[in-house]
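Complex shown without one protein chain; remaining protein chains in place.
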Amino acid sequence: MKRRTFTRRRFMATTAAASATMIAAPFVRTASAAGKISIGFWDHWVPGANNATKTLTEEWGAKEKVEVQIDYIPSQGRKNLLTIAAEAQAKSGHDILAFPTWEPQGHANSLEPVDDVMGELIKQHGKVNPTVEYLGRANGKWIVVPATVGSQIKGPCSRIDLMKQHAGIDVVAMYPAGAPPKAEAWTLAAFMKAAEACHKAGKPFGIGLGTTSDSVDTAGAFFHAHGAALVDAKGTITVKSDKVRQALEYCTKLAAFLPPDAPAWDDSSNNKWLVAGNGALIMNPPSAWAVAKRDAPQIAAQCWTHGFPSGPAGRYAPFLPYFWGIWNFGKNKSAAKSLLLHLSSRAAAEKMVAASAGYDLPSFEKLTDFKTWAEEGPPKGTLYHYPNPHNHQILSVAAAPAPARIAHQIYVQGVQTKMIARVLKGEKMEAVLAWAESECEGFMRT
Amino acid sequence: MVDAVLQGVQTPGATRKRSSLRRTMQRKSTVAFLMALPLILMIAFLVIYPALYSLHLATLNKSMERFVGFGNFLFLFKRETFWKVVEQSCIFALTAVFFKAIIGFTVAHFVHNVPNDRQRKWRGMLLVPWVIPPAMSCLAWLWLFDPSYSAFNWVLGIFNIGPVPWTGDAFWARFSVILVNIWIGAPFFMIMYLAALKSVPDQLYEAAAIDGANWWQRIWYITLPMMRNIIAITALFSLIVTFANFDIVQILTQGGPIDLTHVFATWSFTLGIQGNDIPLGAAVSLFMVPILTVAAVFILRDITRRGNES
Partner (left out) sequence: MTDAALTAPKKHAANPRYGSMSRDRTWALRWSYFFLILFAIFFLLPPIYMLITSLKTSAEISAARNPWWVFNPTLENYRELLTSPQYLGYFRNSAIVSVVVVVITMLISVPAAFALSRMKFWGSSTLATGVFLTYLIPETLLFLPLFKMFALFNEWTGIQLINRWWVLLILYPTLTVPFCTWIMIGYFASIPKELDEAALIDGAGWMQTLTKIFIPVALPGLIAATIFAFTVSWAQFLYPLAFTTSTEQLVLPVGIITSLIKGDVFNWGQIMTGALLGAAPPLIIYAFLMDYYISGLTAGATKG
């Protein structure tokens, strides 16, 4: 008996042909799951990408005889954060809700543990990266399931022509489609040189220094590459360390080659920068390229998504996962778990990736080889390296490895980008470090 | 009181019980109270009670499990950003209201100069910014200020000026936020002042003209004193609204760059909703109340005076 289950599971994992709900997971009372369930998904930026979650959920609802009600909640205007905060306060709302990066940690006490679901998924799809564990686990339990929808790596998206012309770098040769990267020379120093050259040529890199996630993530990756952390894993403030100084120095030097209003950039500024043809590189998931494909095809045809430059501490890329969580005050938790299993199957993930034109990213090891990434174009293969298929970058999130509640504040307040912007504005480095230290002290609140 | 007695006299025929009930119902104060009851209930349940509740929230710790008294306020006093937000909110509100008043007065004056049959058209055009929902007009401004596509910078580019970092640089970002606020609020001042201008009796100007008063003297000695009341009321009303403003800053700059345009409402939102620290956010919001109350004292005085005069 035992053996049969095991083999069947292994079969499932390797072929991954059917949806996960078919597995007789003991925690899902399939027959009695009937009733109602309401889900608040993230309202996807890529047009049409919502269809994948809609079809998958309705298909599940029809099979399980559960009435599903789906809301798409945008992140614009911080609408999703408001909804999460409000539902947590009111202790009523959707059964399943999409939680952006840091939110699960903030609401750990209101979330239903999902160790059973995660155990199943890890068995099927392989390990998740440490960042997902860092953000999705609290008090030794999984509190959320990493969502394919909305998760992203914010690697560089370069203009093939401009990089070749002004910086002498052939990004396609460095990151060939369908093959491992040959990026040994792609270091922070090379990146700086390229930024300087493109700035001189009037096509500066489009990297923001604002407090929204695109800017914060990029700064975070540069800090990681120097091994610099504002607060360490034990919660000790380490702002005044040489590594932080080096990272800050590097970023400030780089910032001089960025657009003058970079401190005001939000998550759409870099996209517009690329689409308008103003710069040679931005740090973004493929949505900017997808928009360019629609509005400025000649620019899209020159875009190539690739990996981050490596620094003294390694090659870090910002990974920003989304999660699906179940409120512990929800009314239909077992149905919710069953649905999350269904949405996390390989087939489901593949559909979501396809519907989002490659934007969405499953967090599991064995789910980085979908054909969408290999085939999307033009130029063909531009997304091949987006999901980090050869594991040559360490996926991390800015402000890690500080304890999540502190890191969350560092991230939300954009302390790292503000540090850069302050030095850029002419403040002394030590004064800026003192400021950051006092900010971090303030984040120790419980 | 006279009328209450009259009411009693009007109903002699009814039975004793009914008439006493009727009398109670007809008693002026009871009727008045009943008429105002919906208003009282609404304010009590939807404003006062939640306000007291958030006062309670502001005394809890971050995870909302422990009572910390004034801990959150003391914490705020030690934060550099908090004082910056106080300063910015004051700069923001005072500058915006000042310029709204100046522009409103100037424009009202010019419209008043125009022949009456053409005033309507001008008034209509000049009122437009106030009528468009701020959330929507802010989008237009956001687009005009956009780093890559700014239409202003395009025009400046023709003269080889710029590009101006409209929302990117501390000075320009504050300038932009205040500019948009003035743009939205000035027409309201214009309309109020225009009406006040019209209520100044002509004879006063004629007398002044005969005495040889110049243009400036007429404004200083006749127009302004006659409009004193309405200037005060409009300015203070606008001060309250501007001080508590949320949408303009949230849409245009979200408080950036480096927190240099944050005001109370947006900073409280950042702390409370984005940072998951609801008590601290509530504490920041609460700070608006005492500051605004100072302004309210003036309003109160004006309104009481108005009540006494009538």
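Labels for the chains are A and B, by order of writing; each one numbers its residues from 1.
Keep in mind that, in the parts below, a contact is a pair of C-beta atoms (placed from the backbone, for glycine too) under 8 Å apart; a residue touches a chain by one contact, two chains touch by 3 or more.
Predicted, not measured: the structure shown is a model, and the values here were computed from it.
Asks: Of the chains you can see, which ones touch the chain that is left out?
Replies: A, B
Asks: Using the definition of touch stated at the top, determine which of A:I122, A:V172, A:A190 or A:A296 touches the missing chain.
Replies: Result: among the candidates, A:A296 touches the missing chain.
Asks: Quick one: which of B:F33, B:F77 or B:W220 touches the chain that's been left out?
Replies: Of the listed residues, the one touching the omitted chain is B:F33.
Asks: What residue numbers in subunit B mark contact with the hidden partner chain?
Replies: Residues of subunit B in touch with the missing chain: 2-3, 6-7, 10, 26, 28-33, 35-36, 38-40, 42-43, 46-47, 49-51, 53-54, 57, 103, 106-107, 110-117, 120, 122-129, 131-137, 139-141, 143-144, 148-149, 151, 154-155, 183, 186-187, 191-192, 194-196, 198-199, 202, 205, 209, 229-230, 233-234, 237, 240-241, 244, 246-247, 251, 264-265, 268-269, 272, 278, 281-282, 285-286, 288-289, 292-293, 296, 299-300, 303-307, 309-310.
Asks: Could I get the residues of subunit A that touch the absent chain, sorted low to high?
Replies: With respect to the unshown chain, the touching residues of subunit A are 40, 43, 45-47, 71-77, 79, 82-83, 85-86, 89-93, 267-268, 271-272, 275-276, 284-285, 287-288, 290-291, 294-296.
Convention: only the chains that are shown with their structure count from here on.
Asks: Residue numbers of subunit B touching subunit A in their complex, please.
Replies: Listed in rising order, the residues are 61-63, 75, 78-81, 146-149, 163, 165-170, 173, 250, 253-259, 269-270, 272-278, 280.
Asks: Which residues of subunit A touch subunit B in their complex?
Replies: Against subunit B, subunit A makes touches at 77-78, 81-82, 85, 89, 102-103, 106-107, 109, 209-212, 259-266, 269, 272-273, 276, 278, 408-409, 412-413, 418, 421-422, 425, 435, 438-439, 442, 445-446.
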